[in-house]
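Scroll down for the structure; my scribbles are underneath it.
Left out: one protein chain. Kept in place: all the others.
As written, the chain order gives the labels A and B, with residue 1 at the start of each chain.
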Amino acid sequence: MKSPVYVRYSLIVLFIQLLFLGPGLLQLNCQAEKVITIAEGYAPYSLDPHVDTNQAARNISDSICEPLFWYDFSKKELVPNLGTSVKNLNDNTWEIRLRKDVSFTNGEPFDANAVKFSIERIKDPQLKSRLLATVRNIKEIKLIDPYTVHLITSSPTPTLPFYLTRVGMVPPKYVREKGFVEFGKKPIGTGPFESVRWVQDEYAEIKANKDYWKGKAKVDRVIFRSIPETITRMAALKTGEAHLVSNLVIEEIPSIKVNKDLDVVSIPSIRMLFIQFNMLQDSLLKDKRVRQAMNYAVDVDSIVKNVLQGYGVRLSGQLISKEYEGYNPNIKPYPYDPAKARSLIKEAGAENYQFTLNASTGRYLRDKEIAEVVVNQLNAAGIKTKLNIMEHGALTQQLMNKKFLDLLLSGLATPPPTADLFYGVGVRQGPFYSTYVNREFDQAFDEAVSTIEKEKRQKLLYRLGEICRDDPPAIFLHQQVTIYGFNKRLAGFIPSPDEKIDPYLLDLK
Amino acid sequence: MNDLLNNIIKNKKALIGITIMLLVILTALLAPLIAPHDPGDQDVTRRLRPPYFMRGSASYFLGTDALGRDILSRVIFGSRISLLVSLASVMGAGLIGSILGLLSGYYGGKVDSIIMRIVDIQMALPYLILAIVVMAVLKPGLQNVVIVLIVTGWVRYARVARAQTLVVKENEFVTAAVALGAKRSWIVFSEIMPNILIPLVIIASLEIGQMILGEATLSFLGLGVQPPVPTWGGMVADGRDYLSFAWWVPTLPGLAILITVLGINFFGDWVRDSFDPRLRNL
Partner (left out) sequence: MAQACPLRVINADMTYVGKRLVYALLVIFSVLTIVFFLVRLSGDPTSLFVPLSATQAEIEQLRKEIGLDQPVYIQYYRFLKRSVQGDFGLSLRYQQPALDLVIVRLPATLELALVALTFMFVIALPLGILSAVKRNSPVDLFSSGLALFGQSVPGFWLGLVLILIFSVKLPLFPSSGYKGFLSLILPGITLAAFSSSLVARMTRSSLLEVLSSNYITTARSKGLSEWTVILKHSLRNAAIPIVTIIGLQVGPMLSGAIITEQVFGFPGMGRLAVQAVLNRDYPVVQAFVVVAASLITLTNLTVDILYYFLDPRIRHE
């Protein structure tokens, strides 16, 4: 008698399964190769260094397309890379000398042409590049000789060299041929690694560039995986599937440290978390006392200690941390004083006003939990607040359109960490994120950013911090701390405040 | 009535099912009286405490969540919202779906084509995508969760209602009523409706659990009810990062879902078994 239909069905299905077994068996790589796997939560949408500027995407694209200079966080100074020196010839002219005898992996030479092309392409509206802010002051690029360029700015921009640390160098001919979409799928650069494969939403694989001008990397391949779910990402570390993982479950840290094969390292990042006030709307937030009251009402120390288990650094009454140039060490944070908050609210007549705190979930570490705690604390201090959790797209829209109601939990990082970039993007009235209205601040800011003389500049930048302390643009929360879990076989990993992971330094024991 | 009670007691499954359901309903009704703590009472210094049976304190019997709130109290109050959401969406979807299915089956012709076409079109779209798109249009919140669940759920009732109507339509009672010259609308409501009710009620009872899980899925995607409203699904979703470290935070509310769904399923099975004459004598 004929075998039942479903048995036949199962056999067909199982046969198809065996076809997939093949690739699995081929995964037994030759052991001579050193392959490192890094797992992060974000999945890049382009590997073009000028398009997707999220640091997790940059970790990949920066290893392929290097910038002219790097920023050394510990020494707070510029490190030459493809650019060997930078000199300020006059207020608006910068001379950059380039490294000789370097080529892109497709054979094109790295020279002044490549620099001009790379910088100018950021302004291409097709790219919609988020690096625009860093190069918009560059009016003109003069090619003096194949290894010297002059950057002419439209107004004095003392931090220009620092901005250049964000601009990767790309091969002009190749980019022109392929177009930016193809280039974004398989970029080519001068860097220590070359692109091998990119499976969107899953992983990007890069291999060592054996002709790299600094010398070949110690590892042969690096695989950057994107695993959005926190537990799953942590599982990859525990099972040995990943050697380095960013952002673990904080409470699991002790158990990971106890594991003899694993370890944890953390570093305060340049991402600042704060609750932005929308002063562009007609609301009681225009009253300074209300905004100060909110700062008194929130117990940030408790949030950092309990919700983040100490993995956070409280902001000291200003929006930037000490990693930022222009940080004012003399400013003290708002003390936790709910009674004072209550009296300020009474003074301002805001006892019956219902505020709304908008927040997303999963965008920043423990954002939803922090938002819930803040709402609770505000209410406890007599400031009626309700929580509105929005999904990612809606929140971004409201932020970009500056239409969010009252308060918004925000996280901002502006590498390279300079006060003028951060304040320029986040605080000073303008097209970027700012919803702050303060004429005095804007004027002081404009003065500070065009002052080149160091001491005067510092004083002006300090003044900006003082203005914000008194007339807050936000509820100052904390500086995020990035937590990495890694396998002890991994050597050379140095965490960086800008969340950068540099595979060139890594080795596998 | 006596027979009914006897029937229930003899059938263990039914007994368990009804007991659970009564328990859940009572919990929801009496929540403020039986919950040991305020479900919104945060205290971040007592986060993630283990439940009593894991050497935790008795005052936080099921432990505390990521913001220090008592899980037992939140589960108790969560029953209110979870029941509210699931009952409202089941009733909404059930009503809309059943009526449309009934009309479709009874009147046939153009009405039938249009309604069934809409059903086919909606069923060609994975329900979760429809739910997410609608959620992106409306914003996350209790009301909109119910709306989304109704919008995605009504089709399941429509199909069944229509099929059953087609069967009942040929029934003697109906043809007799038609012969007697009864008005169509009267026929629909007094003859057909009661007779298609049973399979629909069975589906509805199964769907209650699915609605609770649907709310959990939406919360997982960040599209659920707004905090601080406690829902079982939301608690599982919110607590999932702590699964390896403090498993009770997402799992105990999940257990509440499981027990409730179990109870409803046992009840639903019993209803079906009792009303299906063919199975009675097995």
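The rule we apply is simple: contacts are C-beta pairs under 8 Å (C-beta built on N, C-alpha and C of every residue); 3 or more make two chains touch, one makes a residue touch a chain.
Worth saying up front: this structure is predicted, and the values here are computed from it rather than measured.
From the touch rule at the top of the page, work out which displayed chains the omitted chain touches.
A, B
Can you work out which residue in A:46, A:278 or A:418 touches the chain that's missing from view?
A:46
Could you tell which one of A:143, A:235, A:331 or A:380 touches the chain left off the display?
Touches the omitted chain: A:235.
Which residue among B:36, B:126 or B:194 touches the omitted chain?
In the full complex, the listed residue that touches the missing chain is B:126.
Touching the left-out chain: which of A:36, A:82, A:114 or A:227?
A:227
Name every residue on chain A in touch with the hidden partner chain.
Residues 1, 4-6, 9-10, 13-14, 16-17, 20-21, 23-25, 27, 45-46, 125, 128-130, 132-133, 136, 180-181, 184-185, 199-203, 225-229, 231-233, 235-236, 238-239, 241, 391-394, 396-397, 400-401, 425, 431-433 of chain A touch the chain that is not shown.
Which parts of chain B are in contact with the chain that was left out?
Touch with the absent chain occurs at residues 117, 120-121, 123-129, 132-134, 136-137, 209, 213, 216-217, 220-221, 233, 236-237, 240, 243-244, 250-251, 254, 257-258, 261-262, 265, 272, 278-279, 281-282.
We adopt the following convention: only the chains that are shown with their structure count from here on.
So, what's the distance in Å between the C-alpha centres of chain B and chain A?
Going by mean C-alpha positions, chain A sits 43 Å from chain B.
In their complex, what parts of chain A are in touch with chain B?
Touching chain B from chain A are residues 230-231, 234, 249, 251-252, 255, 302-303, 306-307, 360-362, 368-369, 371-373, 375-376, 386-394.
Inside the complex, what are the residues of chain B that reach chain A?
Per the touch definition, chain B meets chain A at residues 40, 42, 44-45, 47-48, 66-68, 135-136, 139-140, 221-223, 226-228, 238, 240-246.
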